[in-house]
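Shown here: the complex without one of its protein chains, the others still in place.
Now for chain A:
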Amino acid sequence: MSSHADSHGHGGALPEYPEKATLEGRNKLLGFWFFLGGESVLFGSLFATFIALRGQVLDGPSPHELFNLATVALATFILLTSSLTSVFAVQGLHRHNVKTIQMWLAVTVVLGLAFLGLEIYEFNEYVREGHKFTTSAFSSSFYTLVGFHGGHVLFGVLWIGLLMAQLVKKGLTVVTAPKIYVAALYWHFVDLVWVFIFTVVYLMGKVG
């Protein structure tokens, strides 16, 4: 049902909400919300696994001995800030300002990379303290949960990077706009999951 100009996205002024101007764009947004529903179950299952097994530390270090809250708090601060900067990018999208979008996406990517760097550093430290993937049921479930999240951050960084390149090449159109919007949604989701990890894994590990 989409008219000709609709589905191509070249020529003419951009509509106010370019991400949902076409049926394709609306489909993409809705499909992505559903996808995030599935992702919630995925992380929910990983959390359940972690909670079931977190007491099984065997001879390895316990969460209390292991975690260094200062590093984790810094990582949390960085990641939450990156959610905010991705909101700025979407605001740029609604103002049709490619420069703003590019700048804030760039900041988001840099913050994501910083987060990843901290995580790699942290994992390295833990391994040195005898907390290997194979040490105990706790360690396996820890690395799997936190690692899955890290993998999501990495994917997000690559994805947003690719979108920035596309934006250079194609500009802001009704084809690129939904992609950027959806990537921002993904990024919020990944940050939200981290809030739960921070609480359930780190705070409860330190305190509970």
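The definition used in the following text is that a contact is a pair of C-beta atoms (placed from the backbone, for glycine too) under 8 Å apart; a residue touches a chain by one contact, two chains touch by 3 or more; residues count from 1.
Criterion: contacts and distances are computed from a predicted model.
One subunit of the complex is not drawn; among "Sugar ABC transporter permease", "Cytochrome c oxidase subunit 1", "Ferredoxin reductase" or "Imidazolonepropionase", its UniProt record names it "Cytochrome c oxidase subunit 1". In the full complex, chain A touches the hidden chain at residues 1-2, 4, 7-8, 23, 26-27, 30-31, 34-35, 37-39, 41-42, 45-46, 48-49, 52-53, 56-58, 133-134, 136-141, 144, 162, 166, 170, 175, 179.
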